[in-house]
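Okay, so here's the structure we're looking at.
A protein chain is absent from this complex, but the other protein chains hold their places.
A, B and C label the chains in the order they appear, each numbered from 1.
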Amino acid sequence: MAQMNMIQALNAAMDITMTRDPSVVVLGEDVGYFGGVFRVTDGLQRKYGVHRVLDTPIAEGGIIAASIGMAVNGLRPVAEIQFADYIYPGYDQIVSELARLRYRSAGAFSAPVTIRTPCGGGIRGGQTHSQSPEALFAHVCGIKVVMPSNPYDAKGLLIASIEDDDPVLFLEPKRLYNGPFDGDPNKPAVPWSTHPKGEVPDGHYHVPLGKAEVIREGNALTIIAYGTMVHVAEAAARSLSLDAEIIDVRSIVPLDVETLCRSVAKTGRCVIAHEATRFSGFGAELTATIQERCFWQLEAPIQRVCGYDTPYPHAFEWEYFPGTQRVARALAAVMEAR
Amino acid sequence: MAQMNMIQALNAAMDITMTRDPSVVVLGEDVGYFGGVFRVTDGLQRKYGVHRVLDTPIAEGGIIAASIGMAVNGLRPVAEIQFADYIYPGYDQIVSELARLRYRSAGAFSAPVTIRTPCGGGIRGGQTHSQSPEALFAHVCGIKVVMPSNPYDAKGLLIASIEDDDPVLFLEPKRLYNGPFDGDPNKPAVPWSTHPKGEVPDGHYHVPLGKAEVIREGNALTIIAYGTMVHVAEAAARSLSLDAEIIDVRSIVPLDVETLCRSVAKTGRCVIAHEATRFSGFGAELTATIQERCFWQLEAPIQRVCGYDTPYPHAFEWEYFPGTQRVARALAAVMEAR
Amino acid sequence: MPHTSRLHVPRPPSRPGEAPDFGYVRLSPAGAVARPDVAASAADMESLSVDLIRVLDDEHRAQGPWNPRLDVAELQVGLRYMLLTRVYDDRMLKTQRQGKISFYMKSTGEEAVAVAGTMALRPTDMLFPSYRQQGAYLVRGSALVDLMCQLLSNTRDMCKGRQLPVMYHSVPGRVFSISGNLATQFPQSVGWAMAAAIKGSDDLASSWIGEGSSAEADFHHALLFASVYRAPVILNVVNNQWAISTFQGYAGGEQRSFAARGPGYGIPGLRVDGNDFLAVYAATAWAAERARRGAGSTLLELVTYRAAAHSSSDDPSRYRPRDDADRWPLGDPVERLKQHLIALGEWSEERHQALAAELDARVAAAWKEATTYGTQTDGPRLDPDLMFEDVFKELPQHLKEQRDDMHRGRG
Partner (left out) sequence: MPHTSRLHVPRPPSRPGEAPDFGYVRLSPAGAVARPDVAASAADMESLSVDLIRVLDDEHRAQGPWNPRLDVAELQVGLRYMLLTRVYDDRMLKTQRQGKISFYMKSTGEEAVAVAGTMALRPTDMLFPSYRQQGAYLVRGSALVDLMCQLLSNTRDMCKGRQLPVMYHSVPGRVFSISGNLATQFPQSVGWAMAAAIKGSDDLASSWIGEGSSAEADFHHALLFASVYRAPVILNVVNNQWAISTFQGYAGGEQRSFAARGPGYGIPGLRVDGNDFLAVYAATAWAAERARRGAGSTLLELVTYRAAAHSSSDDPSRYRPRDDADRWPLGDPVERLKQHLIALGEWSEERHQALAAELDARVAAAWKEATTYGTQTDGPRLDPDLMFEDVFKELPQHLKEQRDDMHRGRG
């Protein structure tokens, strides 16, 4: 076991899969010689050579398309999109091609491409370095969508994603790269070494896709979150001393409906928190599914705490970010409702 | 008043706005000389000339980008994307640019572009001529999203969209171009001339954006639908002789939450129907919002009837399409639940 | 407003009711264009993107340095595949007209593009066609019955009912899956070729799009990635002059050839008579040699004419003169290869008629067999449960539930 931050954990995941499987290649803007603007691919080109760790032109559509072609020819590309905000030029290749290739060819062809991309806010990145676009992919059939909240899961999920035979969009909450973050920018930064999930096994392991994790058991209500919001949810529950059950979704597609519903059926109350904007966000799907299945157990309306429905505003980051107090307000409301 | 099918109604809307406002221009693939593959722009180039009705290269990203630039320079472009399935190459320009220009420039610049595109299934178009991508735009802040279900609304909404100062995505359920469709492909085709909403005023009028329409009042339950599914919903309610209240959403963004919630608060039961795939589809947002606001009035879980979570399968169209019986099944389930 | 407009708007040379005019097509005499070494620099080959590589002259003789000097047997095979393509197309459109299939697209007049472009490659090379290269599947050995079952979405449909007619693929034939989205496979073919190069394999990829589709962003992605990594790929732009109702000028063909895009990216661009079997074969072979020698990719513009409607849903008489195709200066590819073989003394009208009759019978027999596996209206039908498979490798829980829902009754 080693202490790792999320960057190191992700790097280790690629390193291990590249060692075990010569068909794994890494490509993206600035990922090669430089090791990526967040240093996630640091050292990989030195170790595996310029033909397995490729710097690319600044063309997200081309990166995804080339990855699909490579995958069809037997490689396992791990493509980095420098920021999730810049994934849209590749959207057609993801939606129309990557996600549908297996289906439309009845399994004759498939493209096990993993797309890694840093997402989320809290870094003063403004409208084009802070987005959380998971819902724009969750609605697309044929691609898995994953978001870890800690180094341990990051490594295990990334290995599982690269080794998965379906395409995976791997969203990395960049605010968590260096340490957990509970939503309060005024607190001193905490490194991952202070967190149990900063303990990461050295070798190969999977955190399975499709499985949520109950990170805290409780009976008063269920909080469902993923990425950075897991830590905010914990802080919010703590701040109210609530006996909350907190679930880290981890895998957005496929979704572990069973774990979520088992919890809500038990607690009867539910708050969902994500950074992405609220309207038609993934919280809506979570809400809809849970109310369909747990209607008779629900004692209060399910509440969503999300980014407001505006682009991510540079100067108002801490009004915008759904922080501890906003989550706590929803928790209190759901607990009061009867 | 004239009898019009939806194609004629849409054509009339463009004709009227082009006559009234010389800044309105129409552009898209095959829209000029030929008048569009669905003939929606038929005759416009002859009438307004090749500089106001532009054939374009097959580059959806370029079409949207050029439209933005034109709009910034004082024109009001109405861009056609030949099928909604082909809008994704223009997704970045829509999401990152068109929808955000006003916000990021604090109102200094804006682009009143209307994007028209045929959507939806039921025409044996297979996976690339049948999609309903509204949720992929509803989640994007800054662009309005509209879908008419009949010629009267089509004309009034399109005029309102073109004259609106915000960008609008105007989705046209192509299965309704020539007549209403209740989901049963074996019934003989019905023309719009048999339907009251096929009566369309000749002149200029608005159907306001942001307003749903209660197309049938009732007390037993609320059915919420838009586009083709409005007609399926009517048929399904009729088939069970239910006293259903049926609401045509019409405007997906902004959403008329008040009209929806007033109805569900009254009936206590709700079924939502759309053609788009279910997972993280727009039905999720409708469900989430209604359960938040009408929780205490709900007597049964809200049910969604949607396209299955697969690409649109050519040979299984009528297994796939959420037709009368599938909707009726949900209606029955919601009525039974207690 | 239009009066003062300075906006240039391309216009096709003729519209319905006007006389066809192909004066805009720049021709070169057969045999006139030099054949450089495949390793020459793109900059030194720019004239190839302006001139037109042609081998067959007006007397049906093969001329000049691009003559691929094929065996008679190979020429006859080429003629057979082209004619088979044509017969197949004609019959399949008829079945569409009879309501037996939902949709069809012919490649009439363009048969040389796919047939010669495939024959000049090795069977291990990977093909990324668009929807108008049916000839490629035939050359690569797809059975007629298999192709027809795809058109019928029947129980033997290789796509399991999931795709519109003509969206074939072939795993043993190394022909990639296509969809309705234009140009998407162009940069994918470059990625495939990059992987071949990374793996040190000798295979190359070849990909086709229409001139209209070259307007899509993916055309640029393909050229750029091919150039940067010198990928072993052949990028074919089939300039059949039309994109549905839109003339090639709207894809940028008014100012320069489509081949001319290549040199800007450091990729040789060759303008080739697409109705000349020998020219297409030779240019493809040249590009293949270039790729295999590690010199990188080639852009081929195949100049041809879409003699038929865009698809079974289209009526070209609405936007171009009815007799356009007959006036096309590069003639008909089947006829030209036939006349070449006759000129060589290796073919005759009689043998041609016999071949046509044989192929027609083969196609008819195949159709008969194909329909026994189900049609739109009769016979066995694919299991609708298949609808839920292959979205993911394993069926996830939510799709199991939706399958169960379907079992409760459709419609």
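The working rule: contacts are C-beta pairs under 8 Å (C-beta built on N, C-alpha and C of every residue); 3 or more make two chains touch, one makes a residue touch a chain.
This is a predicted model, so every value here is computed, not measured.
Undergrad: From the touch rule at the top of the page, work out which displayed chains the omitted chain touches.
TA: It touches the following shown chains in the full complex: A, B, C.
Undergrad: Which of these touches the unseen chain: B:43, B:191 or B:254?
TA: B:254
Undergrad: One chain is left out of this view; which of A:52, A:155, A:231 or A:274 touches it in the full complex?
TA: A:52
Undergrad: Can you tell me which of B:93, B:127 or B:222 touches the chain that was removed from the display?
TA: Residue touching the absent chain, from the options given: B:93.
Undergrad: In the full complex, which of B:141, B:247, B:260 or B:330 touches the chain missing from this view?
TA: The single option touching the absent chain is B:141.
Undergrad: Contact with the hidden chain only, please: which chain C residues?
TA: Answer for chain C: residues 1, 3-10, 42-43, 46, 50, 194, 197-200, 215, 217-221, 224, 227-232, 249-252, 254-256, 260-267, 269, 294, 296 touch the chain left out.
Undergrad: In the full complex, which residues of chain B touch the absent chain?
TA: Counting only chain B, the missing chain is touched by 25, 51-52, 54, 56-57, 59, 61-62, 65-75, 89, 92-93, 96-97, 100-110, 141-142, 144, 165-166, 210, 254-255, 257-258.
Undergrad: Can you list where chain A touches the absent chain?
TA: 22, 29-30, 33-34, 37, 48-52, 54-62, 85-86, 89, 124-129, 183-184, 278-279, 308-311, 313-316, 318-321, 323-326, 329
FYI, only the chains that are shown with their structure count from here on.
Undergrad: Tell me which chain's centre, taken as the mean of its C-alpha atoms, is farthest from chain B.
TA: C
Undergrad: How many angstrom lie between the CA centroids of chain B and chain C, rounded to a whole number?
TA: 36
Undergrad: Approximately how many whole Å separate the CA-defined centres of chain A and chain C?
TA: 41
Undergrad: Could you say which residues in chain A touch two or more other chains, in rising order?
TA: Answer for chain A, listing residues that touch two or more other chains: 89, 92, 96, 100, 103-104, 141-142, 255.
Undergrad: Among the residues of chain C, pick out those that touch two or more other chains and give their numbers.
TA: 157, 160, 162-163, 167, 179, 181, 217-218, 391, 398
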